[in-house]
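Removed from the display is one protein chain of the complex; every other protein chain stays in position.
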Amino acid sequence: MVEDAVGLGAVTVLGVLEQAYFSLQVIYARRKYSVSPPTTSGPPEFERIFRAQANCSEYFPIFITALWTSGVFFSQGLSSVCGLLYLYMRLRYFWGYAESANGRLAPLYVSAQVLWILIGFSSVGIFHTFCRVYLNVDLLQELGFALGLL
Amino acid sequence: MVEDAVGLGAVTVLGVLEQAYFSLQVIYARRKYSVSPPTTSGPPEFERIFRAQANCSEYFPIFITALWTSGVFFSQGLSSVCGLLYLYMRLRYFWGYAESANGRLAPLYVSAQVLWILIGFSSVGIFHTFCRVYLNVDLLQELGFALGLL
Partner (left out) sequence: MVEDAVGLGAVTVLGVLEQAYFSLQVIYARRKYSVSPPTTSGPPEFERIFRAQANCSEYFPIFITALWTSGVFFSQGLSSVCGLLYLYMRLRYFWGYAESANGRLAPLYVSAQVLWILIGFSSVGIFHTFCRVYLNVDLLQELGFALGLL
């Protein structure tokens, strides 16, 4: 089990480190723009950084969940690669949003697409496992058999 | 392991899809009520949809955590059924909250109760496993023995 998940584990730890980096940026922005907790509104520069971090935090559990269901039920390698791409796009999203509200859009779209790919992988993997366990049907074998008939 | 968790995995992917649906509703509401990021305040109609999504996002990791601890340590079948009920109630909560602040209450209470059931299952399952692993006591067997003595 541990052996089959070391790639997912590595991407997960990178993701946690990225969230820690975003949190630190909010702390620095609070100091720079003099916005003391519990206040969360201030100059647009502060609000953009605050919202960028809030948005990444909100998606973090969804990302981790999709990464692991995709990695466990579909493919660890493909999921880990997608995970790295997602984390890189989130970094570019954060930097872009800190610059301007428009700067967040391009990397946000790519990160959303990567998340959809992970969700697709998870769905395929779970459907395949479900058929194998509960219906005793191996879809890959059936597919190979069907292709052989052609 | 993968075989024992396919039901939990399916509920998890449904939960991720539900969160994606909520996020899309916030994007549509931002357009409809002209509330551009990073602003999060606007007309009450927008704020209700925004808060409904924020609340569901906040509870998502708690739900996923309780679903899996309950499924792994107690029963996959019962946990998956509770998980489906929770996700359905969250959908009704979101729709109800979008209508009116009061509309969120009834499904919120049910979803909270389902979450408590999952927490209860987790606690029982973990306590049982703990007794078996560290105290070498099988509570189910002891219970059966005690009942047999009556």
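By written order: A and B. Residues from 1 in each chain.
Simple rule for what comes next: a residue touches a chain if its C-beta (ideal position, glycine included) is under 8 Å from a C-beta of that chain, and two chains touch if they have at least 3 such contacts.
Just so we're clear, the structure is a prediction, and the values are computed from it rather than from any experiment.
Considering the whole complex, the residue from A:Val13, A:Ala106 or A:Leu140 that touches the absent chain is A:Val13. Against the chain not shown here, chain A presents residues 1-3, 5-6, 9-10, 12-13, 15-17, 19-20, 36-40, 54, 57, 60-61, 64. Considering the complete assembly, chain B touches the hidden chain via residues 1, 44, 47-48, 50-52, 58, 61-62, 65-66, 69, 72-73, 97, 101, 104, 115-116, 119, 122-123, 125-126, 129-130, 133-134.
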